[in-house]
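Our next item is chain A:
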Amino acid sequence: MTDRSASKPALVVDDLHKSFGALKASNGITLDVRAGEIHAVIGPNGAGKSTLISQICGEIRPDKGNVLIGGDSMNAEPAHQRARLGLGRSFQITQLCGEFTALENVVLSLMSRSGRLFDLWRNPRKNREYVDAAMEWLGRVGLEAQRNALASEMAHGERRQLEMAVALARNPKVLLLDEPMAGMGPEESAKMTALLNSLKGRYAVLLVEHDMEAVFALADRISVLVYGKVVFTGPASQARTDPTVRAAYLGEEAC
Partner candidate 1 sequence: ADPVKIGFITTLSTPAGYLGADQRDAFLLAMGEEGGKLGGVPVELVVEDDGLKPASGKQAADRMLQSGIKLFSGITFSNVLGAVAPGVLAADAFYVSTNAGPSTFAGKECNKNYFVASYQNDAFHSAGGQAANELGYKKVVLLAPNYQAGRDALEGFKRTFKGTVEAEIYTKLDQNDFSVEMARIRSLAPDAVYQFHPGGAGITFVKQYNNAGLSKTVPLLMPGFSLDTRMIEATGNAGDRAYLTGIWSPETDTPASKAFVAAFRKAYNRTPTLYAQQAYDAAKLIGSGLKAVNGDLTKADAFRAALKKADFKSIRGDFKFGNNNHPIQNYYLMQLQRSEGGAGPLVPVVVRQVLKDDQDVYAKACAL
Partner candidate 2 sequence: MLKLEGVAAGYGTSQVLFGMDFTIGQGEVISLIGRNGMGKTTTVRTLMGMLPARSGSISLLGKPITNLPPYRIARMGVGLVPEGRRAFASLNVEENLVATARLAGAKSNPWTVDRVYSLFPRLQERRKQSARTLSGGEQQMLVVGRALLTNPQLLVLDEATEGLAPLIRQEIWQCLRVLRDSGLSILLIDKNLAEMTTLVQRHHIVEKGRVVWVGSPDELNGDPALRDRYLGI
Partner candidate 3 sequence: MLLIFEQLLNGLQYGAMLFMLAAGLTLIFGIMGVINLMHGSFYMVGAYCGAFAIIQTGSFLAGVLCALLGAGLYGLLVEVTIIRKLYQRDHLYQVLATFGMILFTNQAMTLIFGRTPPMVEIPAILSGSVPLGGGLEYPIMRLALIVVGAVVAVGLWYLVTRTRVGMLVRAGADDREMVDALGIDIRKLYTAVFGFGAVLCGLAGVMAAPLLAVEIGMGERILITTFVVIVIGGVGSVRGALVGALLVGMVDSMGRAFLPQLLQLVFTPTIADALGAGLVSASIYVLMAIVLIVRPKGLLPARG
């Protein structure tokens, strides 16, 4: 474990409960993400991973339980407020501004940090700072060529890459990634894994992913979620071998 793991948690999820009718999507989830750590949450489909993320970022109100960022409770804060307090995320089902170019999508993400959201006069696209930074991010995810393509007209995988660029560019304290590798080809996911590794330490990352290669390559710790319950939390190395995990999730093929 790195020295970072000692530092205090950037994100704490405390006994979260959420039911949809009879179904308990979150059934007392407790976990934390330390500053600079990548904490992977894996689990079968419908285990409640996305719901967990939605509750952390405030799109869904939990029935019970608490979410703390940097030690402060978020329960009272609406979603956009949490975002301002340094919470960023990527979406499992891509959420981009289709009529904006790749570049504009990233610029939007960058300017949202500036808090000038009500500036009625200046044009962010003409702001060198933003444009340069945006180009840099597009470069990192490998989309420079597509900078002026409309998001709606990009290939699925390209959109996934852009999704990540937008999420990362905001440079949040806590970053929630919902299946970032989904839809990317082998090469792209390899690249993305490398990128995330290179950025390691910048953000506290909660990573939801079904691509085990990526998970084991990135995660410091892994939690396994089954039917809304955390059945395992521990260092990646353990998870690989842990019987419960294999039974519940990995199946015989463990990379």
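Candidate entries met the following condition: all candidates are chains of the complex that A comes from, given by their letters.
In this section, a residue touches a chain if its C-beta (ideal position, glycine included) is under 8 Å from a C-beta of that chain, and two chains touch if they have at least 3 such contacts; residues count from 1.
Owing to the predicted nature of the structure, the values given are computational and were not obtained by experimental measurement.
Q: Number, please: which of 1, 2 or 3 touches chain A in the complex?
A: It is candidate 2 that touches chain A.
Q: Looking at the complex, which residues from chain A come into contact with candidate 2?
A: 20, 42-46, 50-51, 92-93, 146, 153-158, 160-161, 179, 182-191, 210, 212, 249-253
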